[in-house]
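This report refers to the structure that appears directly beneath it.
Only one protein chain is missing; all other protein chains are in place.
Then we have chain A:
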Amino acid sequence: MAPIAPRSGDAVFANVERVNAELFTLTYGAIVRQLLTDLEEVEEVNKQLDQMGYNIGIRLIDEFLAKSNVSRCVDFKETAEVIAKVGFKMFLGVSASVTNWDADGTCCSLILEDNPLVDFVELPDTCQGLYYCNVLSGVIRGALEMVSMKTEVTWVRDMLRGDDAYELKVKLLKQVPEEYPYKDDE
């Protein structure tokens, strides 16, 4: 790892503009609430949240690269570390840990002990299938796609469903080689 001057997640987090945590949590809550009312099906809400996350992710990656000065990662392992230690810290103020690597280093788990999105939330019986934080998986998927990595992000553990932590499984599907978007003759 030899970036020019990579800034730590804490350093970036200290310099960005922040909003009140409760305002943030309640705003996100209001979005989920509204989606539940509009779409009715919990499955649809999960999909929609993921899509919203994706749309955030594909934009957020630019801001992330601009502010953090992180240089190109050598492998997926380093990518995962950067997401966990710098990415989460920079945008959510918490850091995650990376574990459960599989043998070929394409699949790992991001574990969040603390998650500002879910303060106050308790899942009622009517939305048991809801992945309340599904927006996060979308963000990671979108962001990685913009740096030419196709990934699949799924929730493994969710505190709202009674588990002891939040665990996101990130699986690298394929690395898309960079190429010019246009052919010469077009």
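The rule is simple: contacts are C-beta pairs under 8 Å (C-beta built on N, C-alpha and C of every residue); 3 or more make two chains touch, one makes a residue touch a chain; residues count from 1.
As a working rule, contacts and distances are computed from a predicted model.
Peer 1: Between "Vacuolar protein sorting-associated protein 45", "CDC45-like protein", "V-type proton ATPase subunit F" or "Trafficking protein particle complex subunit 2", which matches the UniProt record of the unshown chain?
Peer 2: Going by its UniProt entry, the chain not pictured is "Trafficking protein particle complex subunit 2".
Peer 1: Out of A:40, A:104 or A:122, point to the residue that touches the absent chain in the complete complex.
Peer 2: The single option touching the absent chain is A:122.
Peer 1: Can you tell me which of A:18, A:33 or A:161 touches the chain that was removed from the display?
Peer 2: Going through A:18, A:33 or A:161 one by one, A:33 is the residue touching the chain not shown.
Peer 1: What chain A residues would touch the chain not displayed?
Peer 2: 26, 28-30, 32-33, 36, 119-125, 127
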